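Complex shown without one protein chain; remaining protein chains in place.
Each chain gets a letter, A, B and C, in the order it is written, and its residues are counted from 1.
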């Protein structure tokens, strides 16, 4: 793998990236929240629930990349304002996705961390734009992307001057249809031998199945992941998007307890 | 496949899309030119050569989506000006790719047809932006995209008001490594039974191998494709990008002769 | 690609393989018949119909590799006897699949050509066993197999002493679900630049959709295929296997007429 001047391991020590009080690359970070911000009540209620369950950070989509133009596209600016209120209510920072180069600078005013989604991993204009900020970036691996391509996308961001990149494996597309995607757990240790950046996983999108989220979260922690990002909805059946893969706050609470225990155990085994 | 209100076949008759004198959906359209615009001399010389060989339209990249940030990124505005000169020199319209929503309106001032590349197929902001124009759009299928997702991306563009979409199959990513991608010829008749839009193929990116471009161009024509887009460089060995898959003008000339003959034969067999 | 001593092109000229009067590698061979032999009446009636439509050779499964153990597994010996009757009734030779090393020698007593199916492409014991005969072998590409692996499987057969191998591309497994498999047309010219063996395609299994069989048969001929193998059933709705992809004799008749015309045209363009 060539020309990973900034991402590669010449830097020797692993990078730690701070988002508020959250430190990616130290301990195990749990990000949680709904797929989409739907209303203030839904977002704040969910945020309080995930905080209580032990989440470190919030997630929620204001701009949603949907297969069909007729599906719910997100609340936009209104969604960002609601996310800010959820932050205020919980004290937890939040990550949110940006889809358009024109939105990067003002979305960054609201968000604590900018997410580049899987479909935009090779949207090089967007990568360059977030590279001009110092705001931390959560860079998801494209569902069709090799490790080499993914690492080069981090290189794009860093080459513009932003060193604050956290990698996120979210499942690749394979022939299997039982799961929504195939969560490539081996990408965690592989990305860590190719780069000095923190790496987390997304068991929600990686499996698309509530029953598989807990075992894959545990597998991620055991494989050396620096964290997970999980979709939680106060009432999954009513969710405007991804209703089949959102955990309830109660399910999430059990997950957090187990994953924290495992992460602590793994830390002790180093 | 649901909600293809605009793309779907309720419209009954097949759509013909005009780009200058070129008509996609009537006859067989051949687009040719270099991967990247490198200099006025290179572009104009290649353009004259492909015109002489029988091309209907030019291609050339001014903004290049490259895996690495350190690879040649294209000449930008300068490239567009050169493309305009090549058009002037040949009388042929040109297609060129746009990567950033902020560039759409002014690139459209230069280009006769806007290309959405495979990596940006699900860059929904970009789709919406080109949807606001009436300029014809060449929508490549993502290398990881199902037919359903591809059709929905056309729906995004048309839903904004631009009905002028030409689909382009350019190869999907599979496990095979002998070819750069796997050109899915079945996507041609499949896209035609799912939509009323013209469909062309890209045998250059679809195979990545000079030796396979001619047979796959012929296969496309036989399967009912409305055209092909081919990379030609006056001197492939000197190309700044994609040097291993560019045809020489002489190779292209042979290809045009054969494909035209076959397309005519197929027309007669209808 | 290493060690293709027997398959590779050092041999210089292309190989022609005879099965009765049928010559693979000269002209365009059309094999047709039902997925499974179901009864003497069904098989003979279908055989007479495909002969009338212009088929060169028959196909029919006596041993069926089925995903579920509870699906119809074929008539076995009884099926072979029926195939022999169909041959007698039409004068056309037949190909049939063998699944077990223990069956190879006696199945070869009945069949004119032994088929190795996609699921058994890397059943190396079976390859060695058919390699001990001189009976022509139709070697399907595994749905998960690279060209390199496929060529090596032909090498296995030839290395045992049987030079009579015809390659058959039958579709690879990809993420696309609209088609049953992705028929990799580029495998035809690719296999021809890697080997001196004849190459045919299987548009039936390659697409799994009646509507796509004709365009993909035409694409195969245009890409240089030496033939096609097509499932035809006298009444597809009643078929015990693969009912959604079998052509009626009438549909097959149209297909043969078009493909023959195209193959002749391609021959003239060489």
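Going forward, a residue touches a chain if its C-beta (ideal position, glycine included) is under 8 Å from a C-beta of that chain, and two chains touch if they have at least 3 such contacts.
Predicted model only: the values in this text are computed from it and were never measured.
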item	value
Full-complex contact with the absent chain, from C:39, C:125 or C:211	C:125
Residue among A:43, A:92 or A:183 that touches the chain left out of view	A:183
Positions on chain A contacted by the hidden chain, ascending	144, 146-148, 172, 174-179, 182-186, 188-190, 193, 206-207, 209, 211-212, 215-216, 218-224, 258, 261-262, 265-266, 269
Chain not shown, touching residues in chain B	173-175, 177
Contact footprint on chain C, counting only the chain that is left out	2-3, 65-70, 99-102, 119-120, 122-126, 142-144, 148-149, 152, 155-156, 159, 173
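By definition in this document, only the chains that are shown with their structure count from here on.
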item	value
Whole-Å gap between the CA centroids of chain A and chain C	48
Sequence positions of chain A contacting 2 or more other chains	173
